[in-house]
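To start, the structure itself, in C-alpha cells.
And now, chain A:
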Amino acid sequence: MAKNLVEFRNLKTFFYTEEGVVKAVNDVSFSIREGETVCVVGESGCGKSVTALSLMRLIQSPPGKIVGGEIIFDGRDILKLSDAEMRRIRGNEIGMIFQEPMTSLNPVLTIGEQIMEPLMVHKLMTKKEAWNKAIELIKQVGIPRAEQIMTSYPHELSGGMRQRIMIAIALSCDPKLLIADEPTTALDVTIQAQILDLLRKIKQERNMALMLITHDLGIVAEIADYVVVMYAGKVIEEAPVRELFKNSKHPYTRGLLKAKPIIGQRQERLYTIPGQVPNPIGLGDYCYFSDRCEYAMDICHQKIPQLISDENGHKVACWLYEGEWKK
Partner candidate 1 sequence: MERPTPTLDYRKKNKKRGGTSLWQDAFRRFIRNKYAILGLVILTFMVLFAFIGPYFSPHQDVPDVTKANQPPSNEHWLGTDNLGRDVLLRLMLAGRISLTIGIAATLILLLIGVTLGSISGYYGGWLDVIIMRIADIIYAMPGLPILIVMGAIMSDLKIPPAHRIYYVMFILGIISWVGVARLVRSQILSLKEQEFMLATEVLGLKDSKKIIKHLFPNVLPTVIVAGTLGVASSIISESTLSFLGLGVVPPTPSWGYMLSAANNMIDFAKRPWLWIPPGVAIMLTVVAINFIGDALRDAFDPRQKI
Partner candidate 2 sequence: MLRKKWLPLLVVLVFTLSVVLSACSKPQETQPSEQSKQEQTTPTASVQDNDSWTKAKDPSKIPEASKSRTDTLIIGLHEPAGTFNPLFYETVYDAYVLSAIFDGLIEVDLDGTYIPGLAEKWDLDKDNNTVTFHLRKGVQFSDGTPLTAYDVEFSYYVVADPTYDGPYDLAPAGIVGFKEYQEGNADKIEGIKVLDDYTIQIQLEKLMGTTLSDLSITVIPKHYYGKDFKKGNLDGVKALVQKPLGSGPYVFDKFVPGQEVRLVANENYWKGAPKIKNLIFKTTTDETAVQALQAGETDYETSSITANKDNVELLESLGFVDYALLPTNGYGYIAFNFYQPKFQDVRVRQALTYGLNRKAIVDAVYQGLAEVRNVPQSKVSWSYPPEDEINPYNYDPEKAKQLLEEAGWKLGPDGYRYKNGEKFTIHFLQSTPNAVNDALVPIAVENYKQLGIEFIAEPMEFNLIVEKINKAKEKTFDMYFMAWGLTPEPDPYNIFHSKGSQNRNGYSNPKVDELIVKAREELDMNKRKELYRELYKALNEDLPYIFMYQRNDLNAKNMRVVGFQISSFRDFTYSLYQAELLQY
C-alpha cells in the first residue's frame, strides 16, 4: 500500500474554559495514506473538526491548545514547525474547505482575487499567470462563464457555486492532502452529489489524499476508502469502508449504521441511539459510550478500552472484543 502521508500519534487538543477543561481531542491516533480517502465520522462535538484544525494548526489559542502527541505530515512533525514553515504548508501542501460556504469567502473581495491569492503567495505566479490558472481552476470545478465569475462577488453566487470556489481555492496549489470539513452539510442533496462527484474526479486525477469529515454515513459509503469513527474526543473504531459496513464491531458504530434509513426498507420508527453525547468536561477513566451502550458491563464503567487491531487491520476500542470477553 502507499506510504503514510499523515500520522496522528496520541494527539491531545484541549480547550481551557471557565467551566473547566474540554478534552476535545483525547489521545487520537490514525493515519492517512497518499491518494487515500479517509472519512472521519461521528456526531457533532466528537472532536473530528478539531482534529482537522489541529493538523492545520488553526486552533485559536486561547482558549484552545495542542497539549500532546505528534502529527507527522510527509515525514515532518507539524507541531514542531515554525509559523513560517507551517504557512508554507497551509494552502500549498494541504488544502482545506469548510462547512459554511455562505460565510467562508471574504464578502468584499472578488472571487478571482481570492483564488489568485494562494497562487501568488505559494507559487510566486505573476498576476497574469495567476489569473489564467484561476480561470482554469473555476472550469475544473465545473462552473460555467469562468471569466465573469472572476470579477463577481461571493454574495452573487449560490451556496453550491461558493463551495466549488472553496474547492478551487483549496486545490489551487495542487496540495498533497485536501481536508474537507463537512463540505456538503450546508448544501441540498442534488448539489451534495455534484460536489462529491467533483471531489472523487479530482482525487483520481491528482492522486491526492482526502480527509473528509462528516456525520452522514451515506457520503462515507459513496466516497471513503477507509473510515475512522470518533466519539467524545476518541477514536473508537477504524477499518476499510467495506469491512466496517459489513461487520462493524463497536456498538456505537452499529447504532449509527442502524439509524441510517435504507431505501426500500419499510420501518415505522427509525432507530435512535438513546441518550446524548456526554458533557466533554470532566470525563473520567471509563468508556464514554458506556452510559448509552446496551452491552455496557462493569469494566466499561471503570476503565477506558484501548484500540486493538484484528487480523485484517480492523481496530476497535471496546471491552466486548478485549481478551476473555471475545465472543
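Observations
The criterion applied here is as follows: a residue touches a chain if its C-beta (ideal position, glycine included) is under 8 Å from a C-beta of that chain, and two chains touch if they have at least 3 such contacts; residues count from 1.
How these were chosen: all candidates are chains of the complex that A comes from, given by their letters.
Worth saying up front: this structure is predicted, and the values here are computed from it rather than measured.
Although all of 1 or 2 belong to the complex, chain A touches just one of them, candidate 1. Of all residues in chain A, only 17-18, 63, 102, 155, 274-276, 278-279, 291-292, 294-296 touch candidate 1 in the complex they form.
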